[in-house]
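Note that one protein chain of the assembly has been removed; the remaining protein chains are unaltered in position.
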Amino acid sequence: ADKTLKASHQWPGGKGDVRDEMVQIIAREIGNAGVGLEVQVYPGASLFKPRDQWGALSKGQLDIAAFPLDYASGRVPQFSATLMPGLVRNHDRAKRMNDSDFMADIKALIEENDVVVVSDAWLAGAFASKQNCITDPESIKGQVTRAAGPAFEQMLADAGASIASMPSSEIYSAMQTGVLDATNTSSGSFVSYRLYEQVKCLTAPGANALWFMYEPILMSKKTWDGLTKEQQDAVMAAGQKAEDYFFEEAKKIDQKMIDTFKENGVEVVEMSGDDYNAWLEVAKKSSYANFEKDVPGGKELIEKALAVE
Amino acid sequence: MQTYIRVVSAVSRAFGIFSMLLLAAAVLVVSQMIFVRYVLNGSTIWQTEFVIYAVIAATLLGSPAVLIDRGHVGVDLLPEAMHGRGRLVLQIIAGVASLAFCAVLAWSGWVYFHEALTRGWKTATVWALPLWIPLLPMPVGIGLLCLQYVAELMKLANPRLGGRPA
């Protein structure tokens, strides 16, 4: 009989979400490979809560997950480098990053925690505000902002924003009531939470994006070790297919966000090279500095990431 | 047996009072947070997590005291309708099954706590609180809940030891 693997992620299933599609591709490809493996997909956090997936993967309670790696940064502090402001900049550089020393270090840490990377994926994100266009650090001063992840919070606080934390499902109503002035999150979430109904200006990821998050497809090492060589090859081949698909789609997600916001009369801008560098200066003395101070090997990681062409 | 019941119940009550203080602290911290953010327009770092973990701790540490007060709601239709032996059997099944679950939860909570402590896990926030601190109430509170359940079962076996069992 076929062995059934459990694959989990937090996005809606069957609604065209790119990360769901990646997992579905892997499930399909592995199933079609005829190596005695079947994959059961649990979308929409229907099995594990998003953050609980990491522990389950390490322990072998979960086989496959599409997982924003920063969620595990409480356990492996180096992982916050994968949601560090300004470290990636754009999609083409993200692709070059995958084969860098920086990612080699990150992947080694992933394996040390009994997890294996099946596909790489970097998601871009945007800024938006009800008041003005967020371009340089000066432009966010005094605005109540929700940020995804502590590294962003530190940088934004240093730029003079006031940080509010809330689940992403509350962003819309918090903006509506005025609790929140600005937010940054992934391009996909900007569309799915209909934030175009609330904001005045969107700062889209273009050549100079601050927000990138590493959201790879992972497999439990325990599961991996239990597979035959043939099965492992099938998994990796499926992973490559999903990764190729993702790179094709990644820029389309951003474009869909831009189109949707423009259709709804929202002004759409991008950061200039100067804006980007100004933010990088803020990040260097806030989030990067804290990361280098608190995380073993943090300094080297940042250097290796910045060294990527 | 009587001493055991008395001691465990006293500890449970003490933890119950501590839980009330945690609730009160949570109320004050939320109010302080609103003040900082909307009046002083400042950022809040630790408040959200503090409040979440205070409420969880109040729940876990307060659960033994709530058991004494029979506050964990159940559907006691059938036991109420029965008398004598039948009711006793049902109550023993209920008590033993509850104890079994609580024991697993306390043990599993201990394993989780121990991992967080030895591996230095933290919360993935700016505050970066060591994770073992919010996890500690799980083995402690639910462990005490197990001891309290044993006491309740003793009362069941020997009604003279006091009160109706949970």
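Think of it as A and B in the order they're written, each chain with its own count starting at 1.
Rule of thumb we're sticking to: a contact is a pair of C-beta atoms (placed from the backbone, for glycine too) under 8 Å apart; a residue touches a chain by one contact, two chains touch by 3 or more.
Everything that follows uses one rule, which is that contacts and distances are computed from a predicted model.
Peer 1: According to its UniProt entry, is the unseen chain "Cytochrome d ubiquinol oxidase subunit II", "Phenylacetic acid degradation protein", "Phospholipase_D-nuclease N-terminal" or "TRAP transporter large permease protein"?
Peer 2: Per the UniProt record, that chain is "TRAP transporter large permease protein".
Peer 1: In the intact complex, which of the presented chains make contact with the chain not displayed?
Peer 2: A, B
Peer 1: For the chain left off this view, which of A:S139, A:S165, A:T183 or A:T260 is in contact with it?
Peer 2: From the options A:S139, A:S165, A:T183 or A:T260, the contact with the absent chain belongs to A:S165.
Peer 1: Per the definition of touch given earlier, which of A:G36, A:G142 or A:G178 contacts the omitted chain?
Peer 2: Final answer for the missing-chain contact: A:G178.
Peer 1: Just the residue numbers, please: which parts of chain B touch the chain that's not shown?
Peer 2: Where chain B meets the chain not shown: residues 16, 19-20, 23-24, 26-31, 33-34, 37-38, 48, 51-52, 55-56, 58-59, 62-63, 65-66, 69, 71-80, 90-91, 93-95, 97-98, 100-102, 104-105, 107-113, 135, 138, 166.
Peer 1: Please give every residue of chain A in contact with the chain that is not shown.
Peer 2: Touching the chain left out of view, chain A contributes residues 6, 40, 42, 46-49, 51-52, 55-56, 59-61, 164-167, 169-170, 172-174, 176-179, 194, 197-198.
Keep this in mind: only the chains that are shown with their structure count from here on.
Peer 1: What whole-Å value do you get for the distance between chain A and chain B if each is reduced to the mean of its CA atoms?
Peer 2: Those two chain centres are 36 Å apart.
Peer 1: Report the residues of chain A in contact with chain B in the complex, numbered from low to high.
Peer 2: Touch residues, chain A against chain B: 51, 70-75, 77, 80, 142, 144, 149-150, 153-154, 157, 161-165, 294.
Peer 1: Could you pull out which chain B residues touch chain A in their complex?
Peer 2: Touch list, chain B to chain A: 37, 41-44, 48, 119, 121-126, 128, 131.
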